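Excluded from the complex is one protein chain; the other protein chains are retained at their positions.
Let's look at subunit A:
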Amino acid sequence: MKVLVPVKRVIDYNVKVRVKADGSGVDLANVKMSMNPFDEIAVEEAIRLKEAGKVEEIVAVSIGVKQAQETLRTALAMGADRAILVVAAEDVHQDIEPLAVAKILAKVVEEEQPGLVIAGKQAIDNDMNATGQMLAALLGWSQGTFASKLAIEGDHALVTREVDGGLQTVKVKMPTIVTVDLRLNEPRYASLPNIMKAKKKPLEEKTAADYGVDVTPRLEIVTTSEPPQRAAGVKVGSVDELVAKLKEAGAV
């Protein structure tokens, strides 16, 4: 079985996000960019399935600016076999919406015929949590979202999902789309030799137009602003003082 893993290039989760003063967005020029943390978990899961003999080939796909090449190289260095870059934007500030990403991924799925797609549950930039579900809809496939456990068993998969009430396990028909949550696994770091080897792995470059997908956003971003800041509080010197303050504020 072949597995497709969509990986997104996003602002590194450790970077302090700066909203541009003119309200036009978040400053992404010259900031550290990395693979979306959930997608590292997705790549790791694909590699573990390959190591377990359930998967033959792992194809990583990224959609966005040309620089997403670096993200794909990271996936290759971790252990993906080949990569597809779909260039759909020129400006690093242009985010491709989940619907357009899902449409492109649906075309890639048609071409590549994977038996499984493993995506992240959420991109930490737009915080949409949508692409996997949208892709499943477009393909008419089942979906196993927010996975903390995945077991492939022939023509179906058992997916344990992190839900508001606790955990839910569902049995989904293959082929399927799984989106991964934080506790599915701990992604490996790429070793230096593997980073060198990754440079020789195939990375195919395409454009959104090659797939005939219109990536014009459906949601116009009118403004981007700073969230309201909290006023500075006080330090209390003791538990007694804390209790007194809370009583004074009517909080306890």
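Operating definition for what follows: a contact is a pair of C-beta atoms (placed from the backbone, for glycine too) under 8 Å apart; a residue touches a chain by one contact, two chains touch by 3 or more; residues count from 1.
By our rule, contacts and distances are computed from a predicted model.
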Undepicted complex member, UniProt protein name, chosen from "TRAP transporter small permease protein", "NADH-quinone oxidoreductase subunit K", "Electron transfer flavoprotein subunit alpha" or "Transketolase": "Electron transfer flavoprotein subunit alpha"
Touching residue (missing chain; options A:V17, A:M196 or A:A209): A:V17
Residues from subunit A at the interface with the omitted partner, ascending: 11, 13, 16-17, 19, 26, 97-99, 102, 121-122, 124-138, 140-146, 148, 158, 161-173, 181-183, 217-227, 230, 232-236, 238-240, 242-243, 245-246, 249, 251-252
